[in-house]
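Every protein chain except one is present and positioned as in the full complex.
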Amino acid sequence: MVIVGGGVHGLATAYYLARNHGITNVAVLEKSYIGSGGSGRNTAILRSNYLTPDGVRFYDRSLKLYERLAAELNYNVMFSRRGHLTLAHNDSSLRTMRWRAEVNKASGVDSEVIGPADIKKLVPFMDTSERARYPILGALYHPPGGIIRHDAVVWGYARAADAMGVHVHQDTELTGIDVEQGRVTGVRTSRGSIATRVVVNCTAGWSTLVANLAGVRLPVQTFPLQAAVTEPVRPFLDTVVVSGTLHVYVSQTDRGELVFGASVDPFASYSTRGTLEFVEGLAGHVLQLMPSLSTLRLLRQWAGLCDMTPDFAPIMGHTEVDGFLVDVGWGTYGFKAGPVAGETMAECVATGRTPELISAFGLRRFADGSLVGEKGAAAVGH
Amino acid sequence: MKRQTRRLDRQPGEVIDRGSPLEFGWNGRSYPAYAGDTIASALAACGERVFSRSFKYHRRRGLLTASYTDPGCIVQVGDEPNVRGAHRLVTPGMDVRSQDTWPSLAFDVKAANELVGRFLPAGFYYKTFIRPRPLWPTYERVLRRFSHGGVVSPDPLSPELSSYDKRQVHPDVLVAGGGPAGMTAAVAAARAGARVMLVEEEHSLGGHLRWGDKADLAALHDLRSLLAASGVEVLTNSVVFGRYDHNHVAIVQRGLPHVYERLVKARAKTLVVSPGLIERPYVFAGNDVPGVMLSTAVRRLINLYAVKPGDRAVVLTANPQGDAAVVDLERAGVEVAHVVDARGGDDLVRVLGRGGVKGVELVGGHRIECDLVVTAVGWTAPLTLLTMAGTVAAYDSRAARYFPGTATLPDDVLPAGGVVGDGTLDELVAHADAVGREAARRAGSMSRREPAAEIPALPVDAHPELFHGPTHGIVDFSEDVSSRDLLTAVEEGYSSAELAKRYTTATMGPTQGKLESVNVVAIIAEATGRTISQTGTTTWRPPYAPVTLGALAGRHREPVRYSPMHPWHERHGAAPLVAGAWIRPDHYGDPAGEVLAVRERVGIIDVTPIGKLDLRGPDVPKLLNLLYVNRWSKLEVGRVRYGVMCAEDGVVLDDGVTGRLGDQHYLMSTTSSGAASVWEWVESWLQTEHPGWQVHVTPVTTSYASINVAGPRSRELLGRVVAEIDLTPQAFPYMHVRTGRVAGVDGCVLWRIGFTGELSFELHVPASYGLHVWETLLDSGNDLGVRAFGIEAQRILRLEKGHLIVGQDTDGLTQAFSAGLDGLIRLDKDDFVGRSELVWQAEAAAESRLVGLHPNDASVVPEEGSQLIEAGVICGRVTSSRWSPTLHRSICLAQVATEFAEPGTLVTVRLPDGRSVPATVTEHLASVDPEGARLRG
Amino acid sequence: MAETGVVARSPIAPAAPEIILAGWAVSARRSGAALTVTDCTPLTKVAIKAAPVGATAERLEVPFGRVSRQTWTLGDRDCSVMVVGSGPGEWLVLGPPGSQVSLIHQLSALAGDGDLVAVVDLSHGRALVRLTGSWAAEVLAKETAMDLGDSVCPDGAAFRSAVAGLAADVIRDDRDGTRSYLVGCERSSGQYLFDSLLESGAEFGIEVDGFVPPDI
Partner (left out) sequence: MILIPCPWCGSRDAGEFAYGGEPTPRPDPRTATREQWRGYLYLRNNVAGWTTERWYHRMGCRRYLTVQRNTVTNEVRQP
């Protein structure tokens, strides 16, 4: 079978197909280098404090898989459990934080709403004063959240899959999908054709282009999401901090640089060039949270492509074309889902059945009008 | 105090001002300097050679390039971390410290890392600390202590360090780089009539001419005079850090009197990119030992700063620049012990010495004692701005460097100078002159008939491909990545440039490839048996030079909005509530008292942020019918009606009342947060779906101060300030609108509505008189017990009344039936926005509903967001909850699964502290006056 | 209620000393600085909407993006009035304080036949600030991305764009050959706009100059 996309989703799917189901006759096609998509560009935040019980269960499973991934792959993916703070600057986001905390607790996930004094203890640089333009009223604190070495995850899965016999083809672009009588029969690539009855689309920002090759339309729009790092400074920020109102999130890596992210660009595009207004807005917002960082220098900015769905939830499983499966719609939040998506997609491919854990995420839900409820917390992100 | 033992006699091109001596601090000791010195030149003049410790191994580092990109002299200046010591000018009293060295620069305990250096190869961390698993967090904590860089402090910065601003400019031609090429292009463009801005990163113009010979200095003098007469706006100590789409060019300007740094954003018609070339270090053993410098570094030190860089030098040269360095060194009195001419195949093997150069070993084992090793092995073209504009870097093996592939550049970007070729100064100037004229022509500032300037091709000199010697050395100085690390990466399969970069972190440090990227690619190419072209490069990305968050942010300001009554609120101790851009009174100290005042007497609240749209035209009813779920065709003049808007997916978008003021004149109100979006919503339906409809929409939200007068005595109060309007229930019933004079102010709109559930009147007063009317109401109602109430009291009042708040009691997926709006929705209308989905929702029956909820224990107020849980499954949540001062009990609204929505159903609320409490679904959403007798009174 | 006590207030707090002129509380401060900022909110502002091309547009004679100074008879006085082409099919008429009733009357009469015209008094809905001095463009260049150069924005030009993050109407209206701009925004953000201009003008020595009616 063929998996399109050498990001964490494609590679994890290949890995679990081999490991859990003994299926190794798998080709992963990657048009560039592995991790060149969102998987190599994301801010590597892991958490499971979602809003819907479906979401919480799903991401919690992923976090559990991540926690033991290094040992399993024999590759240190440097999962760093830092604690994750989502700030609330107004009472409506505080209400959503409470809502999330309670749903999390009901599912056994550690989350709690904390006040400004506790926030200040966790992040001494934070301006928790009332005179801030957007005063901090509280935060959702999620101790299990953290960051990971994203590239290491990609490489670890690729090495392990490769060791079990999976073929990872870099610099190989999928250019066509042959469908006969509603069924996949093969694919064409920039380096030749492959006969196959199963194609799994794991191409995130490019997923509609690949789906179009199979004649499948996806409710996905591609938006750039930008990120940036500063020069390194001595450690001062342990926690991952997210502010939905200010559209910014920040963490400090073990190397000492701050990694920043924000919300997607204001208009759809396939450009990863990055914009000036992004870094301007980002800096303004970071300084509202931590005013004494004015002299810190931004070192690099970049962008990745995000496959946004109408309900901020992924699309996973079978499509109307037999043998054409999708694992897309990961938007701005899919890195953390890599392991569980790989595990469930592998099961889906291997058994032909849709695992319970992803039953809410089927493509049919849009035509059926049963969207996933994560949109309720849409402002919160990543 | 230290002495300037290595300061040379006056040099012809020196930039220091010997008439202005000063002192500054280095690691707590006082050092002399001259104005014009950089931190690095001043320290070097006093004989200092070590300025920092390296990233991984904490090896001592000295000057390498003596320019902004120097990785060896990154220092802490006061509260500012990571200052480029070879660029920043010293100022009197400046407090400079080396970064990240403990206990001192000379004795750094972390240098122990160097001893275990062989244990820190590429990918070290990925391969270790895996088992036993729980150890990684411990190692990580240790590792983080070894991270690099300066320190930031949580304390507020000094005022000088915290003032930034922005400026937007519109030059016809923007020139990035003020060497001979840039200066010439700028002059040529200006002479052709263009508005020109020239930006130079260094503190003065001239590029490499500044540290050149007599002829260079003479040429520079001429260029400066031409420029001075040209009307070009020149920014020095400023760097172009990005060229974004549509020629939006970002510059950070420093050294200004009023602000620390300024972000200059240029919308350039054409951009000339003339950044010159950056000299490339050579990779061989010991190439990072203090005392190993590039030829441009020694030339800069001698010619610009009159600093003698060493006493005895060995020079490796492959080009005229290296030869010129030999001449400069000799003139400065440095003994040139040996010149290794790479053009003849000679090479250096290794540097001897650890903390400083003690000698070099040549091919064949021959050793020479020296304290300075100079290399001149070639150039890197800084292509960031050009690749941002779309060019693909093309490697030319004959010249041993990359060039911009000009075919891929857009018309509005033109390269000039060293990035595109070599040649004599005259050739360079002729080329840049043509580029400047062409840039002006393309900017449209020349007459249209002017033909395109013929841009002569610059010659490209042959240069040997020299990247590394016979030994391994440091490739990325800021990241401490060696050529051996790159080989390891390739061996382990990380063999593309992009993967090897990420695996080793080469090019990921503060120099971002400006010094090391060509060497990285060359070494990978060699290791993989590919050519450099086949290997490709890593991606150049902005910013070209690091830029402070302060400069990017500018002055931190975001629009705020105040109501006309704001001064009163402030005077009366209102607790501010930030609601989007609005700053509103949350309460005046006693929300429960404010509630009771409304229930028992009369209160007034400032509701100015409520969105208001003035709608005029014959087709307004069609518009209302389309946008609201209820029916609007028969609204009579003088009446108002409540309406709810849905999106096309049936999700509740906004609500409000709309009143008919005249035959073709309506006033629509929206939620406060929906004011802007509803206006756009209305315009979009009018402009894109129904352009033929005759409606004019004018937003008048802040034209009016809006005041809600609520409570059983509100009529009485209003009666005292209204003259011509008959307020009796018969003349002015519930859900009607009147216009007239209030407190002497004409043009007021009054509507009788009741969000609070009380008899109430909403006044919309021409905003300039808002404060007057507000104060008049309070004065006139003193004896009635009138009181101002805030948002919090209003929230309680509306909750008692069971009125929903869109976005709180509904969320991003709540369709209208789930919001309990059954009575309002008119599916029998032909069409309205969202109707189709609501038809289907009605057929399927809503999955959840909004209900009233009373905890059985009246004293428990479950926090908003608390979940309803039955048999371990979540079946709803509390959307609103408060203590009701009116009923002396807790009251809630909740979204619950339809099977639990029947009045009287007992549900379980899980409180945040883990307790479960029973609660009962109430008959109505309203807990107070469900029949509405009070508000109709 | 004693109606004499009715005073109109701008959203911009008047710099001391405060006096009442033409029914408005304004600043009595006078500045001779080379760069000044004045709260002109008391001016009457009436918006007209009509078809971008049509009888009304023809009668108003001012195209979008341009300003015309005219003398209109309001009540029994000849008054200086500024007609601004503020949008496609949208005009803003500025008149002396308190002239809205007659302005609305005149403008309604101007409506072309068959044209749906809306005349809306925005006097209290908009804040209006004047920035005068040779550095005025430099100050505005900190706040707006618009090209303020003479070729794009000469005297008598008007545009609507983002200024200090607000949607603002900008009118270039030089005074005796000195650069001057009128900047209008939603009333509620008036103080914010005023403060922004003061801050941005600080390096040029900006000062507050009080409003003197009927100054237009």
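Note that the chains take the letters A, B and C in the order they are written out, and that residue 1 is the start of every chain.
In the analysis below, a contact is a pair of C-beta atoms (placed from the backbone, for glycine too) under 8 Å apart; a residue touches a chain by one contact, two chains touch by 3 or more.
Computed from a prediction, not measured in an experiment: that's the story for all the values here.
Participant: In the intact complex, which of the presented chains make contact with the chain not displayed?
Facilitator: A, B, C
Participant: Would you mind spotting which of A:T275, A:S292 or A:T319 touches the chain that isn't drawn?
Facilitator: A:T275
Participant: Which listed residue, B:E683, B:E775 or B:E847, touches the chain dropped from view?
Facilitator: Selected residue, touching the omitted chain: B:E683.
Participant: Any idea which of C:G54, C:G87 or C:G149 touches the chain not displayed?
Facilitator: In the complete complex, the chain left out is touched by residue C:G87.
Participant: For the chain left out of this view, which of C:I20, C:A162 or C:V212 touches it?
Facilitator: Within the whole complex, the residue contacting the unshown chain is C:A162.
Participant: Touching residues of chain B against the unshown chain: what are they?
Facilitator: On the chain B side, contact with the omitted chain comes from 244-246, 248, 267, 390, 648-649, 680, 683-684, 687-689, 830-831, 835-837, 840.
Participant: Touching residues of chain A against the unshown chain: what are they?
Facilitator: So the residues of chain A touching the missing chain come out as 206, 208-209, 217-222, 266-271, 273, 275-277, 310, 366-369.
Participant: Touching the hidden chain in the full complex, which residues of chain C are there? Just list them.
Facilitator: Looking at chain C, the ones touching the missing chain are residues 64-65, 87-88, 90, 145, 159-162, 167.
Keep this in mind: only the chains that are shown with their structure count from here on.
Participant: Calculate how many whole Å lie between the centre of chain A and the centre of chain B, each centre taken as the average of the chain's C-alpha atoms.
Facilitator: That gives a centre separation of 22 Å.
Participant: I'd like the Å distance between the centres of chain A and chain C, where a centre is the mean of that chain's Cα atoms.
Facilitator: Averaging C-alpha atoms per chain gives centres 50 Å apart.
Participant: Two or more other chains in contact with one residue: find those residues in chain A.
Facilitator: None at all.
Participant: Mind pulling the residue numbers of chain B that touch at least two other chains?
Facilitator: As it turns out, chain B has residues touching two or more other chains at 265, 558, 560.
Participant: What residues on chain B touch chain C, complex-wise?
Facilitator: Within the complex, chain B touches chain C at residues 165-170, 195, 257-259, 265, 267, 555, 557-564, 567, 581-582, 608-609, 614, 616-618, 694, 696, 698, 700-704, 721, 743-745, 747, 766-772, 776, 780.
Participant: Considering the complex alone, what residue numbers of chain C touch chain B?
Facilitator: Where chain C meets chain B, its residues are 1-3, 5-11, 13, 24, 41, 47, 49, 116-118, 120-125, 138, 141-142, 144-145, 147, 149, 152, 164-166, 186-189, 191-192, 196, 199-200, 202-203.
Participant: Along chain A, where are the residues that touch chain B in the complex?
Facilitator: Result: residues 32-36, 40, 53, 68, 70-71, 74-81, 89-90, 92, 95-103, 105-106, 112-113, 124-125, 133-135, 149, 151-152, 155-156, 159, 170, 230-236, 254-257, 271, 273-276, 279-280, 282-284, 286-288, 290-302, 311, 369, 371, 373, 375-376, 378 of chain A touch chain B.
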